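The structure's right below; bear with me while I get my questions together.
Missing here is one protein chain; the remaining ones are kept as they sit in the complex.
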Amino acid sequence: MAEMLREGVELMLTGMTVVFSLLILLVFALKAMSNLALSIHGPVPSETRGPAPSVAGDGEEIVAAITAGVHAYRKGKR
Amino acid sequence: MAEMLREGVELMLTGMTVVFSLLILLVFALKAMSNLALSIHGPVPSETRGPAPSVAGDGEEIVAAITAGVHAYRKGKR
Amino acid sequence: MAEMLREGVELMLTGMTVVFSLLILLVFALKAMSNLALSIHGPVPSETRGPAPSVAGDGEEIVAAITAGVHAYRKGKR
Amino acid sequence: MQSDLLLKLWETTGLANFDGPGQIFMIAIGGLLIYLAIAKQFEPLLLIPIGFGAILSNIPVADMSGPEGILGYFYSVGVTTGVFPLLIFLGVGALTDFGALIANPKTLILGAAAQFGIFFTLLGALAMNAVPGVEFSLADAAAIGIIGGADGPTAIFLASRLSPDLLGAIAVAAYSYMALVPIIQPPIMRALTTAKERSVVMEELREVSTTERIFFPFTVLLLVVILLPTASPLVGMLMFGNLLRESGVVKRLSDTAQNELINIVTILLGLAVGSRLHADEFLNTETIGILLIGLVAFAVGTGTGVLMGKAMHRLSGGQVNPLIGAAGVSAVPMAARVVNKVGLESNPNNYLLMHAMGPNVAGVIGSAVAAGFLLSMLG
Amino acid sequence: MQSDLLLKLWETTGLANFDGPGQIFMIAIGGLLIYLAIAKQFEPLLLIPIGFGAILSNIPVADMSGPEGILGYFYSVGVTTGVFPLLIFLGVGALTDFGALIANPKTLILGAAAQFGIFFTLLGALAMNAVPGVEFSLADAAAIGIIGGADGPTAIFLASRLSPDLLGAIAVAAYSYMALVPIIQPPIMRALTTAKERSVVMEELREVSTTERIFFPFTVLLLVVILLPTASPLVGMLMFGNLLRESGVVKRLSDTAQNELINIVTILLGLAVGSRLHADEFLNTETIGILLIGLVAFAVGTGTGVLMGKAMHRLSGGQVNPLIGAAGVSAVPMAARVVNKVGLESNPNNYLLMHAMGPNVAGVIGSAVAAGFLLSMLG
Partner (left out) sequence: MQSDLLLKLWETTGLANFDGPGQIFMIAIGGLLIYLAIAKQFEPLLLIPIGFGAILSNIPVADMSGPEGILGYFYSVGVTTGVFPLLIFLGVGALTDFGALIANPKTLILGAAAQFGIFFTLLGALAMNAVPGVEFSLADAAAIGIIGGADGPTAIFLASRLSPDLLGAIAVAAYSYMALVPIIQPPIMRALTTAKERSVVMEELREVSTTERIFFPFTVLLLVVILLPTASPLVGMLMFGNLLRESGVVKRLSDTAQNELINIVTILLGLAVGSRLHADEFLNTETIGILLIGLVAFAVGTGTGVLMGKAMHRLSGGQVNPLIGAAGVSAVPMAARVVNKVGLESNPNNYLLMHAMGPNVAGVIGSAVAAGFLLSMLG
């Protein structure tokens, strides 16, 4: 059991090292990422996104829109 | 390779024949179908359908409707 | 076949006995249950429930609420 | 070489591969089921997928219901394992308001009486062994009997366990006759009751508290566990769905169980059941027997339900309208609506719908119990 | 001992386990697909899951696309069996309004003509065998050809049957070029038509009755069953979905097929397809060949569609605008919108959208038929 406890302590040391290393590196990576994003697009607020691209890229929604449009079109003609 | 190309050409010829035959026959079949539909129901516009049959045939929706009705009924009584 | 019919009659007799026994016992069990419920909470009408606990217990909905709140908060600040 | 190709082409057409009129007939049966579903609103949620599955599985060459076909996959993943009917039961539990039963638990007895249709049909199926070409084992007869339970998922679940070969015919009979309930039941109900009995106005049901609704699934499950644990997959999933509904704290799970989950499973289950409507398995004397006797099952169940209703009418000093016994066959909520309609004929102000919901949902529990009993004896 | 542990730790890092630049390159390819999906709206519904699947499956050590990895499970459950693309077809059927095709069935001929792209590409793939390092079998060539069908689920379904090793490249080519339809098609359309032809205003389409809409799926399926039953899994599921939509009695099933079911399957299918974008399977001359020839496929299909449009223009005495032939490649509804846009260039009041929807959905049927033919010859 002493052997296992020793292995457990080793796991703890290496494990916390791994967790801290990875998350601290991630701090720097995220800062670099934010700077990169800023340099590409400028300080764009989230709100400029909007749902427009969603619709444009969404095949089925377009089909639905077309269908609806057609029905409206037909009704107008009658 | 020449052998495979020849087989490929054969596939192309038979394949396009099959595709055209089937779709051309489908033109006639769809026209016959439309005439049949017309002779059965007359020129019924799509709009006459409506959601009514949907509800009528939909077991669970009826349960929901009953439940809702019962609640309304009970509240009215109180 | 006579043998099978006899087994069938046995199944019917035992089966109906089982069904009736279980459902009649359930009548008493449900009455006992209703009395127990009454003694615990009193004659609480169903309507007191409402959607409140649902929200409180629903992790993801809270996240959504937080997110929404944050957006509202930020917009107010700008 | 070119002519070889044309020959190969011809050999892959459907025309060259129909192996007799059986497949064409079964495709027509599939079309008929869909016609009934659309034009007559015969249980369309199941009969459209079943009918289309029947058509697809009888297409030559494609072998869609074979072990490598999509319908075959659905069957082995969802029906052989029992998973699809049990998930349907989960959704039904989440959709069902058992309040009427909790308010008036005595209606359980009506739900019990109507299960006589199951056992009568079982006997009838055994008696049919006298007909040449029909050879039903006890397990087959039990699976046929469950048609009398008037509950689709229960019938599919039990048939998949006791008699997979007959599953297609049993499922079709069960759903078709459930759709025919408005035609089958009223004459029997009128024949067995007097106009006076039919016009009895019942006392309004009391309100049921949230606590009772939450205790309900546990109470039902407890009795099943103690007395008939073989019924616990069916009853357990039904009560789990109902607990999701009534607990009030997992609305998102309850909504999904009632909608997307049950819808997806219904599509897949319907196709899988349809894949059993194969010419070689379906077109025989036994199927005709099953269809005939299934009709009897509903009639007998309705009759015993109404007779028990009459008994309760007398024992209660006339407070119970015997018509509500007919709802004990299940066929939720069709049978309860039929009771309501027949009741209105005798008394235009007598709305029996809520009172019939008690025996109606009791019938679901009753059929599941009967299925559990048959599983324990023959499974 | 501690150093053993550190060694073991190092050995489990990604750095120590990248086996060459191939994996990094493939991760970059995954990123590129996602970039195109987000920034250029290239079929994002499929290319985001495919791109992310490509990234995940090229991560060293984790082996997520292996037989015990989650992407590997999705692949074996949904793609090897053909279940996922067929369920997508079910959803597409429920989403598609075939009214324009029913009103003007002659446009089926345009949908047939555009399938020439498939067979031309098949030949092109065979011709590529002249290039050293490329070795396509007939089955491989057929799977590559289906890129010209401009229909994602059909391409995945056929490739999973005829040439699973090429599935990743074929799916990526199919979806990428479908996204490029607005760039690939217009120059070809303008080159093959005169300004006068392009400004033809077509007669308004007649209304289609509910009965016709309900009969439609059966009519299409009937012909497929008789003539080419190997196409019936694809066509059958498409028509089943459409029947759910048009029957009007199973709205809840139709809604689920159009939304949650197709969405769930799209996520899982995309990841599964992405798992085939493995460095060792993808990075070779054959993939480059597939990407090049896929582009040709779309161009040729567009061209033959427009040429058939011109033939119909003449035979009809000038009533048909030949541009609508370009919509015959499928790529629903992108190609129909391109037709509308190019038509508006020549006549700002000429809305061809509805007229193009006929050949557009005809192209879906045409590709499924071509896939069935290839399956029957080579499957």
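Labels A, B, C, D and E are assigned to the chains in the order they are written; within every chain, residues are numbered from 1.
In this text, contacts are C-beta pairs under 8 Å (C-beta built on N, C-alpha and C of every residue); 3 or more make two chains touch, one makes a residue touch a chain.
None of the values given here were measured: they were computed from a predicted structure.
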Candidate in contact with the missing chain, chosen from D:Phe18, D:Tyr177 or D:Phe240: D:Phe240
Which one, D:Ala257, D:Leu277, D:Met312 or D:Ala335, makes contact with the chain that was left out? D:Ala257
Across the whole complex, the chain not displayed is touched by chain E residues 5, 8-9, 12-15, 17, 27, 31, 34, 37-38, 41, 44-45, 48-49, 52, 55-56, 59-62, 64, 68-70, 73, 259-260, 263-264, 266-267, 271
Chain D residues that touch the omitted chain in the full complex: 81-83, 86, 90, 214, 218, 221, 224-230, 232-233, 236-237, 240, 243-244, 247-250, 252-253, 255-257, 260-261, 376-377
In the full complex, which residues of chain C touch the absent chain? 10, 14, 18, 53, 56-60, 62-64, 66-67, 69-70, 73-74, 77
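Here is the rule we go by: only the chains that are shown with their structure count from here on.
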Starting at chain A, what is the smallest number of hops through touching chains needed to reach chain D? 2
Touching chain sets, computed without chain E: A | B, C, D
Once you count every C-beta pair in contact for both, which comes out on top, B-D or B-E? B-E
Quick check for the class: compute each chain's Cα centroid; which one is farthest from the centroid of chain D? A
Most central chain, Cα average position: B
Distance between chain centroids, defined by C-alpha means - chain C, chain D (Å): 22
Euclidean distance of C-alpha centroids - chain A vs chain E, Å: 26
Could you pull out the residues of chain E that touch at least 2 other chains? 99, 207, 224, 227-228, 248-250, 252, 377
Per-residue multi-chain contacts in chain B, two or more chains: 14, 18, 53, 56-58, 60
Set of all touching chain pairs, with the criterion as stated earlier: A-E, B-D, B-E, C-D, D-E
